[in-house]
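Have a look at this one.
All protein chains but one are shown in place.
And now, chain A:
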Amino acid sequence: MASSIDDQDDIEASLANNLVPVGPLSIIDIRSKSLEVKMAAQLIREWTGIQQFPAATQDKLLELLGKLKQENVGTLTILIMGKGGVGKSSTVNSLIGERVVAVSTFQSEGPRPVMVSRSRAGFTLNIIDTPGLIEGGYVNDQALEIIKRFLLNKTIDVLLYVDRLDAYRVDNLDRQVIKAITDSFGKGIWRRAAVILTHAQLSPPDALSYEEFFTKRTEALLKVVRLGARIKKHDSLGSSIPVVLVENSGRCNKNESDEKVLPNGIPWIPNLVKTIIDIVSNGSKAIFIDKKLIEGSNPNDRGKMWIPLIFAFQYFFVVKRIQRAIKEDIANENKPIWDR
């Protein structure tokens, strides 16, 4: 039990830090429940990080949040997912404006999702950072499982699927990640999703303009998303997924009002928040993660009501038929001459 006490302490410590880790798998059920209780009572920190942003960004953000408030949206929960090492945690930090999540640059992070909650003027922003979904060339089912359990009884307003802009190729792995996400939360989550491309500040390969490169990369990635999520070609869903560029690096170019800007001159933080808010108000439903969604519908209950019918069918069309065949066998039996 010593280890569990340690874990407990660990949780206490991380709670103090507003980080919500998840215990080892074996005790996850109990722990996540107790976490719910604690979460309710937990103080949601004031969003102080917002003050770090340049004034222009702050204004835009407040304006956007105000817009949300008008629509009676008091809480926004953002789920961030993606492969490992694409800059999920950095994006979280950039969005919050604090170093809330440890960014492990050179090693894969532990398989624990983290929720960061900040409130400002009665508005609560929850960002859930998740570990990378890929391990050893495969989708890490276990990590996915942990994420799902962590998300139990939460509502996901927006999914940010993070990938790098400077990755030139898409491969089967991307598709598998998308597929895993779709299988876990349903196709509907892509109505609530945006694709984030980090490392936006890059010099595209020769003979390609930045715009061209961006378009090509976006197209390739969206195609994979459509494939992985099994969205049909002509489904509006496929084309409606917005793509947002992000540059988390401190060396990011800045404009005159000290805002971080993309190579095309757009300040990206307000742009991202705007996209998020657009998604929230696009009329689609937020995804509530309940037990059914995680475990799928209980296959044991499916078709149960048909059992009497199936039974009757089996009796009349299978058993009776075989009985008839046996009778025919007896009639057709090739009896020796003495036995006729």
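Quick note on the criterion: a residue touches a chain if its C-beta (ideal position, glycine included) is under 8 Å from a C-beta of that chain, and two chains touch if they have at least 3 such contacts; residues count from 1.
The criterion applied here is as follows: contacts and distances are computed from a predicted model.
> Refer to UniProt and select, among "Guanine nucleotide-binding protein subunit beta", "Bacterial surface antigen (D15) domain-containing protein", "DNA replication complex GINS protein PSF3" or "Transport inhibitor response 1", the name of the complex member that is left out.
Matching "Guanine nucleotide-binding protein subunit beta", "Bacterial surface antigen (D15) domain-containing protein", "DNA replication complex GINS protein PSF3" or "Transport inhibitor response 1" to the record, the invisible chain is "Bacterial surface antigen (D15) domain-containing protein".
> For the full complex, which residue in A:E46, A:E63 or A:D141 touches the chain that was left out?
Going through A:E46, A:E63 or A:D141 one by one, A:D141 is the residue touching the chain not shown.
> Just the residue numbers, please: which parts of chain A touch the chain that's not shown?
25-26, 28, 135-136, 140-142, 296, 298-304, 306-307, 310-311, 314, 318-319, 322-323, 325-327, 329-330, 333, 336-339
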